[in-house]
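One protein chain omitted, others in place.
Letters A and B name the chains as they come in the text, with residue numbers starting at 1 for each one.
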Amino acid sequence: MVKLQHIEIDTRGKDDMVDISERVAEIVAGSGAVNGQALIFVEGSTGGLSTIEYEPGLIADFPALMDKLVPAGKTYCHDQTWHDGNGHAHLRATLIGPSLTVPFAQKRMLLGTWQQIVFLEFDIRPRRRRLAVQVTGE
Amino acid sequence: MVKLQHIEIDTRGKDDMVDISERVAEIVAGSGAVNGQALIFVEGSTGGLSTIEYEPGLIADFPALMDKLVPAGKTYCHDQTWHDGNGHAHLRATLIGPSLTVPFAQKRMLLGTWQQIVFLEFDIRPRRRRLAVQVTGE
Partner (left out) sequence: MVKLQHIEIDTRGKDDMVDISERVAEIVAGSGAVNGQALIFVEGSTGGLSTIEYEPGLIADFPALMDKLVPAGKTYCHDQTWHDGNGHAHLRATLIGPSLTVPFAQKRMLLGTWQQIVFLEFDIRPRRRRLAVQVTGE
């Protein structure tokens, strides 16, 4: 069986990192599937998905790493054309990737104890984000 | 159901970024599945897959970012052994990853309006690339 739902989140814009683990866990638990996988997908080109230990230190460290690797202050060709100042957000999204797949068994995702699923907001302004969560299983 | 097809593309070599969204969409539409997911996979170790807003600015920005993060000019241990000068291409491929999974519903992929699926050519010479597209759904 394949079942699709969406998660909507309101982000604070640049550098926001939202723990969506519980929202995904609820969708898995309510899907009717016992074993399978949850595919989470960002419909958009300025956000990413990954997992992290969701604690204040890393919540500060990860955006700092992104600022080092893909500086926000630099002017990118994208910005020269579109003047929206979020060229770095697009590049970060491509680097991190828009999809994440998490297996589950007995209706529970196989995450480590200190491992949360996060939506990474790279855009510069607060946004309402829509994430697809597609459960496949039996 | 599981259905496998391949996409063949000819790249221009280093820094080429090929929009394969329509090719994948056709495979999804012709698969017979209404809801499910398309797994795209690079069979090879010098290319990657991600999504991006496919416009001239970012088409220039992304290779520039790769050149900054994983310089092409540096001599890597890989090159000292194999003398093929594409050590950076291997490293970029590992960094970005060889697979991407995109969900679809009612035969249409759940991509954002400005979000295209791209094959990222990291190798230094033009290549014929073979990408697996495996549709799973019902």
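One rule holds for everything that comes next: contacts are C-beta pairs under 8 Å (C-beta built on N, C-alpha and C of every residue); 3 or more make two chains touch, one makes a residue touch a chain.
Source: prediction; values computed, not measured.
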Touching the absent chain: which residues on chain B qualify? 1-2, 4, 39, 41-45, 69-70, 76-82, 87, 90-91, 93-95, 97-99, 101, 132, 134, 136
Just the residue numbers, please: which parts of chain A touch the chain that's not shown? 35-37, 50-53, 55-58, 60-62, 65, 69, 95-97, 100-103, 105, 110-112, 114-115, 118, 136-138
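In this section, only the chains that are shown with their structure count from here on.
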Centre-to-centre distance between chain B and chain A (centres being mean Cα positions), rounded to whole Å: 20
